[in-house]
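Missing here: one protein chain of the complex. Every other protein chain is in place.
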């Protein structure tokens, strides 16, 4: 499990005075990047794209909240995909996101190599 | 079924030269607003918040795409929730989003009235 | 003078219930792209970057505003730069933006050719 502490920004909040639902996806992006940097490398070294995202919103995150903690776990490494679970702000929301290793030349997903898989699975980000 | 034609913006696209995954949520927001305006009214008249969103991304939407068509259906009206299905750009992505009728004073969900339910279910946005 | 009618989006508005000041820049971007498309071509054909932007905000644009009209004029074509003036929402704001023709290979500005200059100056976008 990995923890990322993110500074909110004024325009992350919408006219209802709470964190806009689309912004949770932006935050989780940063959390996954941090998790991947700790294993297979940064985005340049390990390009990827999101193929699935699902979020349950349980509680508002109000205007004035200056930091949000994202807890991230890798829960599955597939043929070309990695599944992440995110907890946002102690249960304010929960997200499941699947990304695929991506080849920028073909603009397609590519298989994850054995060494990458080992790296991902040996990571402290892996559950539990 | 309702169709919304949305103009993209330069900064909807990210450094991979395709529509950023978080932006799909922004587009679907506009599509739901348009669908609700055609039934129970605009956001002022019928405030609501998203409680669940799930997207499957099947195909990139490349830089240079100037318009995206969102097709929207209401597939379920619950006690306080409405479920929407969105098709983004002819199958480039598919989204399921659940929102709840929201009371800005209590900042909580509230039951959907019978008249609102009738309105929502009589709408041409309702499937099929 | 060119007129672009832009659809606002829910999250263009911030917690004060008005159009966020940074979003005006996003709108003017779209207006300049439209103006350039009508003369030297789209962004692919004529890449450019902003080197100066100045905005005076005179009046709020309130939540619920569904369209904003941007009026755009080209007021100067320099060696490598083009100066634009934007009127946003009938005087709600006024912007001056300077961009430069940009070479993506060298990542530097480049001189505007005579034929490009003629094209820009013959454009109906040119003042008055």
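Which chain is which? They are A, B and C, in the order written, and residues in each are numbered from 1.
Following the convention adopted for this analysis, contacts are C-beta pairs under 8 Å (C-beta built on N, C-alpha and C of every residue); 3 or more make two chains touch, one makes a residue touch a chain.
Given the structure is predicted, the values throughout are model-derived calculations rather than measurements.
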Chain not shown: contacting residue from C:7, C:38, C:51 or C:121: C:51
Missing-partner contacts on subunit C, residue numbers: 16, 21-23, 25-26, 29, 47, 49-58, 60, 104, 107
Missing-chain contacts mapped onto subunit A: 6-7, 9-11, 26, 29-30, 33, 42-44, 64
Subunit B residues touching the omitted chain (full complex): 10-11, 13-15, 17, 20, 22, 63
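By our rule, only the chains that are shown with their structure count from here on.
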Centre-to-centre distance between subunit C and subunit A (centres being mean Cα positions), rounded to whole Å: 34
Euclidean distance of C-alpha centroids - subunit A vs subunit B, Å: 23
For subunit B, residues that touch 2 or more chains besides their own: 26, 29
